[in-house]
Every structure is written in structure tokens, then in C-alpha cells.
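In this view, the complex is presented without one of its protein chains, the others remaining in place.
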Amino acid sequence: GCGARAGDDTAGAGSSAAAGCVDTSGDTVKLGFLNSLTGGMAISEKTVSNVLHMAADEINAGGGILGKKIKYVQEDGATDWPTFAEKTEKLLTQDCVAAIFGGWTSSSRKAVKPVVEKLNGLFFYPVQYEGLESSPNIYYTGATTNQQIIPAMDFLASKGVKTLFLAGSDYVFPRTANAIIKLYAAKLGIKIVGEEYVPLDKDDWTSQVAKIAAAKPDFIFNTINGSSNVGFIKAYYDAGLTPAQTPIISVSIAEEEAPAMGHEVTGNYASWNYFQSLKTPTNPKFIQSWKAYPNSSGVTSDPMEAAYISLYLYKALVEAAGSFDVNAVNAAAKKNTITFDAPEGKVTLDGENHHISKPGHIGRINADNQFDIVWASDKFIEPDPYLEGYDWFPADIRKQLTDAAG
Amino acid sequence: MTGASLVVTDLRVEFSGFVAVGGVSFDAHPGEVRFLIGPNGAGKTTCIDAVTGLTKATGSARLGETELLGKQVHKIVRLGIGRTFQTASVFDELTVLQNLDIAAGLHRRSVSLLRARRGIDPSIERALEETGLTGELTTPAGVLSHGQKQWLEIAMLLVQDAKVLLLDEPVAGMSQDERTATGELLQRIAARRIVLVVEHDMDFMRRFATRVTVLHQGRVLSQGTVAEVQADPQVQEVYLGTADAITEG
Amino acid sequence: MTKKPWISLGGIGVFAVLLLAVAPLVLTDHWLNNLGKYCCWAIAAVGIGLAWGRGGMLVMGQGVFFALGAYSMAMHLTLETAGDRIPGFMVLYDPLAPLPVFWEPFRSAGFTLLAIVLLPVIVAGALGYALFKRRVKGAYFAILSQALAVALAVLISSTIRETGGDTGLSDFKYFFGFVLNDPANRQMVYLIAAGLLIVCLLAVWQFYRSRFGELLIATRDAEERVRFLGYDPANVKLVAFVVSALMASIGGALFVPIVGIITPAEIGAAASILMIAGVALGGRASLFGPALGAIAVGWGQSSLGSTWPDGWTYILGLLFIVVILFLPNGLSSLPARFTGRARRTPVEQPTPAIAAAELEEVRS
Amino acid sequence: MDALIPQLLNGSAQGALLLLAALGLSLTFGQMGVINMAHGEFLMIGAFSAYLVQQVIVASDLSIPVALPVAFVVAGLFGLLLEVTIIRWMYRRPLDTLLVTVGVGLILQQAALQIFPSQGVPVEKPRWLDGQLTILGYDWPLRQLFTILLAAVCVAALSAWLKYTSFGRRIRATVHNRDLAETTGISTRTIDRLTFFVGSGLAGVAGVAASLIGGTNSQMGAQYIIPAFLVVAAGGIGQLKGTILAAWAVGVALAFFAYWTTGSLAQVLAFILVIVFLQLRPQGLFTVRTRSLA
Partner (left out) sequence: MLELTDIKAGYGRTQVLHGVTVPSADVVAVLGHNGAGKSTLLRLAIGLIKPSKGRVVFDGEDITSLAPNQRVARGMAYVPQGQQSFGQLTTLENLQLAADGRRRRKALIDAQLARFPALEQFATRKAGLLSGGQRQQLAIARALITEPKLLILDEPTEGIQPTIVAEIEQTIMELAAAGMNVLLVEQHIGFALEAAERYVVLASGHVTQTGEGGKAATSTVRAAMAI
């Protein structure tokens, strides 16, 4: 038999096909955790996965969500985007979970998105990303561009940087982030003197760094992800570059990565919302719990913290809605009253775009591989994924993107 | 039905400076069992390699009006030249029948390859009888003995309907009786085809050769009937050894 | 090869009933969809069985042809979804540039279907012709084909605006006019995939029982010898290679609507090797082995990969080792082993080492 | 022009690393015919050995020189283990070794992921490799010079071993015809084990060099394996000088492509280059011709 044809009514955004098999009648609620535990991205995602477990344990110890204990189903995305899609569908239709948490790369998120939208599920994504996206079925607890990239650029401008070199991994986040950086740099009067990409799974940056050395930029903007950073940093020092003359500002090197570079990286910068060194009321407890948690890496970092937030944000949403129902949760979000006392400070959910407010921070790496905060935004930055508040971002692109998103 | 003759003129093969065959001429006609003999390294196998396209050569090798040199191996085969190798090579995993069927296949249209085999080709049955392999029809060729493999190779040439059979030491490793059987088989075959045999077994040669060409260091040393060649003192010196060193049975 | 061809034919019939009639009745939508995905891999595996099992060409880069079908289909579905707009991901990197020219023809459904069939035939034809005529074989061929798959995967990853890069193409709404979200349509796509798998099995069944099948084995075992029987082994191999490429392409094309996303990871080294894994597991030279093996590996990945992700990697690794080491002819050779019906085959070759033969090249 | 000279060195250093990765393969693959897809994981084992040595000998100035022989032995022992348990049964079907060792590689990768911190471990470069040497007005990174030197030493040692001892001869004889080798008095088992030990050990050395360039983690081996095989194939199987030349050519090509285009495209172009080359010369740069009808 044949189903609906193009133009039929059901062609609209997945509403009817909703899973609807979530069962919260008992004293537990099933949640799905989805990260790459094998394959190349396991290098980064295992920690995120682990901190989700910690948050679940904490919440269960505190009585659960709406009085129901979390029972999680762990799935492996295996660094394979179609697998992320398959597992999302499995979690929603076979395991009937109320929401899914996890992912790391933007590619994995883009694989999950159509599935949660089709099945009207919920996905909580914890990593800084390139923005220009929002979905009724996704909550973003990492930074969008105006909370990480733009503050970094503002910081560079404030330091009088005139020339900038862009180095990134070859995939959607660095490519898009750099497209935005180039637009904003033009506005700020910073000259982009070069742009280089290396595949995510390649470590050797020597040729590219040679080009950087030749271009002699004031600063390097680093959007490399994963272990490729190690190769980049090593090539950087091999080429005789130093933080004194050509410092790096990174958006993916955090407390966890800094000591794994095989070279001290003191004096370089990173732009994040959360640092372990932040002095907030809730941070010490977070650090302490994490250090005590089994298999912990001993340091806290921004993606972990965002993952930690995501589970608590969900708890807040469900409790505000009084229900695990997706539509009820989204309705509760719409009220713009959801907040959480996160280790980075008190974050507020934007019910329209499903992102949260975040403080902007620039840290400089010290000898202990911790970050000295050298710049902070004067207040929490409201999320603006489509950069609507920034006149240098071309309106026609924004329109095309929102149109394409449907 | 006498077919065309194989005429080789001034054949030369050189391997990076080393002249393996340096201007060899001979011919072979249907109805005769032609022998090519000579010391080790004289260039016999190389001659066959050249004629069958395995080795690049200059000069000429014609089958009737058709020049063979410079053609690709499989095209030469399709012109009716078949050969065996100094070490037998058959398709070990396939049965005797399948081996023969493939050999018979070169005259089929290529589309027909996509159909399954039904029954056994009459030409295959005949070849099986000639070589005494009828009983081994479904035996994988890999488990045949050395001599049986050599017969299978000859049978493959028969079904291939080769006009020219180039046999490189076909009776090596066979017992006396088997040699006799093979020689008789070759004589029968030769009635309608050109048979060229490379052999070191002089007894075998004496019994079955019609004419003999002797190569030495890449050149023709002597040519003629068995008796003529045997009487040639040069041939005795470089090849046969004094008189008839090995005339045992 | 098969003595009683109708037994195999009956087997295909049973298989068809299971896939086309039983599976849709007993499986949930999710698992039916997964089975559809395994069928796509199985289609590619059937082709690998032909090229590798029968033809001796270890095709380690079937991802290339899988990609041709998959990306042809994905481009069409992306355009169908985008309508007259430029696909969203392209806007990001270069908002003003038009649709890349090679995308244009994929607006047409007819062209797309033609491309899925013709692209692999042309590419495999040209590639195979170049390689086989030059007598590239054995390990060289395996490594070269794998390198091609890697190169293509990296190329796609690095052309993010033109191909979607590492993120791939996804979010398709329609499939030749049918709404993909509709469960009825998804079942239809499944049935197409399962049906094509049956068709491929039938095709290979005919290949195996034909004279061509025997010739292919002969070419595998003694390529140079075949030449002296008047065949050009390059052509024999070419046919098998092209057919296997075509099957990979068909598998890839159906993978897209079923899975809903295609990325370079599905065509690169690891994916290409995983396709081989199923074939090796099932039995490279048997009729059903490759398809069943591929389905088994796919299922293992979905289910064991879920319950025990770390363990699954170990299991997969061990599977490779144990099967190849102890069951070179795959699981499908097990029944014969137990019943002792195994054919008489030479266990050890008395003639010069095969090890050298496979690596050693003959030049004339 | 001024920018090209440094790329030449840079390319040579990349080539040297590739050569180190390929050197062991030119033994196990080139000489023995075993297609060891776990070679990349042996490289990884070498890198992790360097890390472990650094846990004991904290001063990186000393630890790397110590790590080189240690990595050689550790990776070599893993190779030996592989040979004794699996490869020895497979010499008569070399293509199948490819699949078996894929399985071994998977297991080793997963084990590394679980044993070591998932984000990888740091391997510190010795202080004496920091910075650059100025020769002819150009700055030559010491680390690159070191990689080239290390590769040169390994090549010299290996070729001396093959040339001045009878091992080279015996290895080739064993590969060509095992039975004949046995009956000529060669203990093929000893030859197999020794060759595999040395070949795998060389991967370990390559791993130490790689750990000075990129990350030391469970995935690191994967990026070297295909290029290394291509290098061996392009050089002509069993031809050491071919391997050297091919590695250098690919390294330099990578560097220049990366300089002219992008890092990703350079990978593609270098691959295509080798593939096209192999199409033109299917037996690689240097070839051995025989008359056998294989």
C-alpha cells in the first residue's frame, strides 16, 4: 500500500507520528543517553557521557524528577552519524524514553534533529556550536556563537588585534564558525590573513602551521576539535611560534584537553562560558562531586558542565510543566521562567529558541593547565542563534537559513 | 584437410641485453610431429613464449597468412595456437569437465557464457576418451597426479580445437608406458594439426619425431630427420653426448 | 557449481517469503527499518561475494560505489525537499553561489535513477579496465581500492558546500513524491530494498550456475592460464567487478531513504571493511553467505552495539579473527563440515608457493 | 620561493614519518606477504610505550631516547604474539591476513581506549628538540630534523641487517617458497617470527616519532595505515629503496599540496597521485620480473 504523497496534509512537521509510548505511570522515568563510546569521538564524548551519569545519580539521590527516579538507557553513537539517527529512533520508539541527552559534534546533532522532529521527541545537546539553528525538539545548553565566538572576537578587538589566522577541523562547526568570524572581523577591522582546515581524524598540522608562521598573524583563532588539537599545538611550538608573539585563542581546548597536548600551552587563551576556576557558589560542589565520581578525569570543563546543566534543566522543565509530555514541556519553556543555578552561574532558558543565557569568559592557560580569567562579559549573554541582534550578519542569509529549516 | 603451416622466420628475443633467441627460423606443417630440442637454455621455451605472445620478439611467426607476433596472448589463442607449460597448470578447484568446458568455450558467443552448461560437448567426450580421463570427469583437477594433469592439458588443447599445439616437455615425469601412450596420442592428433614438441627424452624423440630442429645458444644448430640430426657431430657434442648415451627402455 | 540448482532457487524463495511477507508482519517499524538498512548492505555484499568470493578480487573499496548510488539518491531527495530553494547547508558557507552544476541534473527523478545504475557501471568499468588490463591484482588491488574509498571519503568531507561534507546529507522529506515520514511509505521503501535483494540473489544465482561462473573461478585461480585458453581475464574480471559495483550502488541508493542520512563515514575505509566482514562471516563464495552475513553483522551492530558497545567492538574483532582463521569459507561452510560432505579439494598445493604467486606479478 | 624551501623540509619530515610507518610493512608485507592492518595499532603501542616510559623517567630529555628501544621491543613482542597465535596459520592465504588483522586492530584500538584516558595521553617532547636550527638562512625545526634522522638510522640498520647478514636472503627465500626453504635447511618458523618481530618493532619506533607530532590515543594508528601501505606498494613490494623514495615523494607531495590547497584536499591529491602512479606502474617503482606463470 502507498502512503501520503507530497502535498498531502500529513506532510507538515511531524506531529501525528509522535512516539507516544512513554510510560511514566510507575515510579521511574526512562531517559536516553546517547554519546560516542567507541570510534574517534569517544576521545571527547566519554566524559560527557560520564557526567550525565553523575547528574542522574545526583537527581535520583535528591528524589528524582517529579518524584520519579531516572532510569537511563545508554546508547553508543559510535562516531557514526547515521548510528546517532538510528539510536535516536530506537530510544524514542523502542525504549520509549521521555528525552534524550548527549551528542557532541554538530554533525551528530544534525543527524538526530530530523528524527526527534519526526517523532516529536526531546534532545538535549550540551556542546558549544555554530548556531543558526533552533528546533522545537532540541534544547541547547552549550554556547551558540554570540556566547562564545563573538565574545572571543570582542576580546581580540579589545586587545588591538589587527590580523587573525583561522585554523579549524574540516566539518560543519569550524566552517560555519569561521564564516561568521569572517563577517564579524570585517566589521571589527580585523584582517583574516589565512584559513586552514584539516580533517577531524588527522593529526599532522605541520604544513598548515608553516603557512601560519609565514603569515605572522597577531592571533590564531582555533576551532579545531578533538585530538587533532594535539598535532596543531605540537606543530605550533615546533615552528617556533610562541604565545608571546602569536597567541592562540581556542574554543575547544578546555581543562581536560590542555594537559593532554604533550607540550605546555601556558599563555594561550580559550573562550568558554564555564571554567573550573570560576568563583561561583555552586562550582566548588560540582568540582568536588566530579572528582569523587568513578572514572572521573579529575578536572571539570565547559562541555561537561553544559551536559550537567542539560539534565537539571530538563528536571526544571518537567517540574514546571508537571508532566513529561513533550508538548507540555515545551509549553512550560515558553513561559521563560526556567532557570538553573549552574556552576557557571544562574542560567535562564529562552523558551523561544531553546538556548540558555550564559556568561562569556576568556581564560588564559596557566602553568597548572587551569585558566586564569582575563575577560568576562559584564552580564549573562542572551542566546541569539540566528544573530538577529547583529547588523553585520546578512539578513538574506538568515532568511534563507530559516526558510530552509522550514 | 590440410591447414596452414606455422612458419617462424628470424625470430629474435632479447632480455635487457641478453640474446636468448638470436634469429631462429623453422616451420612446422600439419601432419607432422615436429621436435624442438637443444641444450638447457638454448631458447626452446623462449621460442614458444614468443610465438604465443608471452614474450616480446622481433622477426616473424606466421600461421598461414596471419602474423602472430605483436598480438595479445588471448588473441593468438583464438587464432588456433595452443600450448602447454613446462610445469602443468590446470584449474585446481574446477573439475576435469569444467576445465575442459572452459577450454571449449572460446568459440562460443560471449552471451552464451551467461547460460548454464547442459550436457557434455561431444568434443569434450572425444577428448576425454583420447586422453583416458573419462573416469575422472568430476574429479577436481587439483587432485590429479602430475601425468594426469599433463593429459588434461592436452585434452584442453583438443577441445580448444587448436590448429597448432606447442607442447613444452609434455612427458616429463611420466613413466615409460605413459610416454608411449602420450606419443601415440600425439601421432594421432598430428594427423590434422601441427604438433611441436620440446623434449629432452631422446628415446621419445626417436620414436615419435618426424622432423627435428636443434637449437643451441639461441640459434638453429641443425635441422632434419631424427637420423640426420643424430648423426650431426655438432649436435652430439653440445647436446646428445657421445653416441647414444641413453638408449635404455 | 551447485549440483542441484533448484535447491538454491527454493532457498531464494524461502528467503523472499521471509523478507517480503513475514518480516513486515512480525517486526516493529523500527526493526523493519533496520532490516531494510541491512538489506542495503546485503545487496552490496552479494556483489562482493561475486567479485571476491568467485572472482578473487578483494574489493576493499565498495564504499566508492555505495557512495555513487547513495549520493545520487541523496542529492535528488535533498533537492526534492528543498524545492526551488538552494539546500540550507549550502547557504551557510557561500550564500551567494548558485547550486553546483553537478547537482542540477539530479532534480530529475529519471536522471537520478539512471545515474544510480550508470555511474557505477561507468566508474567501475573505467577503473576496472585500467587496473585489470594493467594486471593489477591481489594485495595491490585490495589496497588501491581501499585507498580510493578513503580518498573519496576525504574528498566529500572536504567539500562541505558541494556535498555536505562530514555531516553528510540528511533531513529528506520526500521520496519520489512520497512523504517519507508516513509509515506506509517507509514500508514501501523497505519492500523495494528487500525485493531488490532478492533480484540480486537471483542474478548471482544465474551467474554462479552459468559457464561464466566457472570461468570466473578459473580466472581467480590461474589468471594467466586463462589467457592461454583464448580469454582475456581482464574482461572476465571486469564483468564481475562492474556487476558488484552496480549492486553496491543500488544498496547505497536505497540506504538513503531508509536511514535518512548519508555521510562519508558510510563509504570510507571502516565502512568498506565492514561490508567485507559480513561477506567473510557468511561465506564469500556461497550464494546466501554474503547476504546473510551482512544482515547478521548489521543486526549485531544494532543490537549488541546497543547493549554492550565496548563488547561489540571486541566481538566484531574476534569475529574477523575466528571466522577467517577457522572458517575461511564462512559460516555457510559449517553444515558441510558437520555432515562431512565437503568436496575433495587439494589441501596443500604441491607446486610453488601460492604466497609468492599472489604477490608476484608477471610481466611480459 | 622562500616559502617553498621550508615546505621541502617539512615534506621530507612527513615523508620520514611515513617511511618509519612503512618500513616495518616493507618487511612484513613486502618481504613476507602478510597484509598486517594492525600495523597502525602497533605504531600506537609504540606511542603508548613512550608515554609509559615517561611515567617512569619523568625527564623528557632522557625518556624519549629510552623510549625508542623500549617501543621497539614492546611493539615487536606484540607482533611476535600475533605471528605465533594467528599469522603462522595464514601464510598460504596472504589476502586473508588482511581481514584477520583488521579484527586484531579493532580489538587493540578498543583496548587502548579503555585502558588509557579516552582523550589520549601526553607525550612530552625532549627539551633538546625544542626550537629550530638556522641553516642557510632558513629555520629548520629540530623535531623535523630528528624525525628524518631517526628514519635514516632505521633504514640504515634495516638494510645493513638485510644485506650483511643472511637474513634478507632467508626471508625472501621463505616467502617465495616455504616448503623449498624448509628443505633447504632454513627454519622458516624462526625466520617468520624474527621478521615479524622486527617489522612490528619498527612500527613501535614510528609510534614514538608520531607521538612527538600528534596525539597519542587509541585512534592514532588508523591515519597511517593506508598511506603506509600505498607507499610500500608504490615503491615496489619488497624493494627497500623503492619504499624510501615513495615515502619521501608522498611526504613532499603532501606538504606542497597542503601548501597550495588545503589540508583535506592535499590528502585526496596525494592519494590520487599514488593511485595514478600505480596504474601506470602496477608493480611500483622497482620491480622484480620472473617468468613464472603465477
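Letters A, B, C and D name the chains as they come in the text, with residue numbers starting at 1 for each one.
FYI, contacts are C-beta pairs under 8 Å (C-beta built on N, C-alpha and C of every residue); 3 or more make two chains touch, one makes a residue touch a chain.
Everything quoted here is computed from the prediction, not taken from an experiment.
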Field: Residue of D:9, D:173 or D:278 in touch with the missing chain, whole complex considered
entry: D:173
Field: Which residue of B:86, B:123, B:187 or B:223 touches the chain not shown here
entry: B:86
Message: In the whole complex, not just what's shown, which of B:30, B:53, B:105 or B:147 touches the removed chain?
response: B:147
- prompt: Please identify, in ascending order, the residues of chain D that touch the omitted chain?
  reply: 166, 169-170, 172-173, 176-177, 179-189, 238, 288-292
- request: Since one chain isn't shown, list which residues of chain B touch it in the complete complex.
  value: 15, 38-42, 44-46, 86-87, 143-148, 168-169, 172-178, 200, 202, 238-241, 245-246, 248-249
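Definition applied: only the chains that are shown with their structure count from here on.
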- line: By C-alpha centres, the chain nearest the middle of everything shown is C
Pair sharing more residue contacts (C-beta pairs) when B-C is set against A-C: A-C
Message: As a test of understanding: of all chains, whose mean C-alpha position lies farthest from that of chain A?
response: B
- prompt: If you average the Cα atoms of chain B and of chain C to get two centres, how far apart are those centres in Å?
  reply: 44
Message: I'd like to verify one number: the distance from the centre of chain A to the centre of chain B, where each centre is the average of its C-alpha atoms, in whole angstrom.
response: 76
Statement: chain A residues touching 2+ other chains are 38, 170, 197, 199
- line: Where chain D touches two or more other chains simultaneously, the residues are 110, 113, 222, 262, 264, 267, 293
- prompt: Which residues of chain C touch chain B in their complex?
  reply: 5, 206-207, 209-212, 214-215, 217-218, 221-222, 225-232, 343-346, 349, 351, 364
Statement: Residue set of chain D touching chain A in the complex reads 3, 6-7, 10-11, 13-14, 17, 110, 113, 117-125, 130-132, 139, 141-144, 210-220, 222-223, 254-255, 258-259, 262-264, 266-267
- prompt: Inside the complex, what are the residues of chain B that reach chain C?
  reply: 49, 52-56, 72-74, 77-78, 82-83, 87, 89-94, 98-99, 101-103, 105-106, 108, 112-117, 139-140, 142-143, 156, 160
